[in-house]
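Excluded from the complex is one protein chain; the other protein chains are retained at their positions.
Let's look at chain A:
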Amino acid sequence: MRKSYYLFNPGRLSRKDNTLKFTPLDEDGNEGTPKYIPIESVDNLYTFGSLDANSAMYNFLGKEQVSVHFFDYYEHYTGSFMPKDYLLAGKMLIAQSEAYSNKKKRKQIAQKLVDGAAFNMLKNLRYYNNRDKDTLTQIERIEALMLRIPFAEDIETLMGIEGNIRMSYYAAFNVIINDFEMGNRSKQPPGNEVNAMVSFVNSMCYTLSLDMIYHTQLNPTISFLHQPGERRYSLALDIAEIFKPLLADRLIFSLLNRKQVQQTDFDNRLNSCLLKDSGRKTVVKAWDEKLNETIKHRSLGRSVSYKHLVKLECYKLSKHILGIEEYKPFRAWW
């Protein structure tokens, strides 16, 4: 099983003897003891600290099919190094573009995405409602909004409904999370602790989706619910939508309520709030463990990890686009 490696320490990553060598640097620029990362065990790399590297390393990573995701100082996802596409399929690309440009087909997929996301949000709210957190008002509100999904006339209306669902959903965060207040969702920069957590974990979720899309034949730039903009992998946003409640939000709730992440893990400066390195490490560790957790898949009849679940979603979507099997969005059943 290949795993993800998360690089927090600043340092130099280089190719050495056909494997990876990471030399950490301390604040004064002194080199620490190098660590060798067995290349055969690397799935992908996430870099949070500053990283020195040269093209020999990237050529090597490209050959080994390892992608590198970059995050800046403010925890924003800034981009990825992706090895050249290895699952090229013209047929798939044409079908995907067709599904996008055909209004009816596009709307159909978008509706399913919104529906799946809303369903998973409701799952979370119901779960907490059974645990002495009163989220009934939000549940009812979302249920009412969900009824409007099948009647949405165009993508804009659908996005509107989705926005309203998400707003009601975020309102419940204040009830669910014990010691912190979320208030309104704010980004760039996030205004408080909960918003900082949401932003950070969401970007991890987005990157995960992108990574899984890369391992299928789908093209990450052609999306259905989100507008396929420029310079953006918007299909990853579509896929992430479904998994955010399940992967990102549940993680946030449990980290904050179990006090694994605390006030001291945040940095409040200049009207913004960001996770400190200590907090980020805790979150990333929990995130990584979560992705490797397995569940018994109902129709496959075997255990699959959460990470693989995202990939299966991509497979389902491609089957729908190719007209093999109708897409049913993932719905958490537990």
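Heads up, the rule we're going with is that contacts are C-beta pairs under 8 Å (C-beta built on N, C-alpha and C of every residue); 3 or more make two chains touch, one makes a residue touch a chain; residues count from 1.
We take it that contacts and distances are computed from a predicted model.
Novice: Just to verify: the chain that's not displayed, which of "CRISPR-associated endoribonuclease Cas2", "Na+/H+ antiporter subunit D", "NADH-quinone oxidoreductase subunit C" or "Sulfurtransferase complex subunit TusC" does UniProt list as its protein name?
Specialist: Looking only at the record, the undisplayed chain corresponds to "CRISPR-associated endoribonuclease Cas2".
Novice: Would you indicate which residue among A:Y6, A:Y100 or A:F330 is in contact with the undisplayed chain?
Specialist: Checking the options A:Y6, A:Y100 or A:F330, the one contacting the hidden chain is A:Y6.
Novice: Where the complex has a chain not shown, which of A:K63, A:R126, A:K285 or A:R331 is the residue touching it?
Specialist: Missing-chain contact among the listed residues: A:K285.
Novice: Kindly note down the residues of chain A that lie in touch with the hidden chain.
Specialist: Touch set of chain A with respect to the missing chain: 1, 3-9, 11, 17-19, 22, 24, 35-36, 38-41, 281, 284-285, 288.
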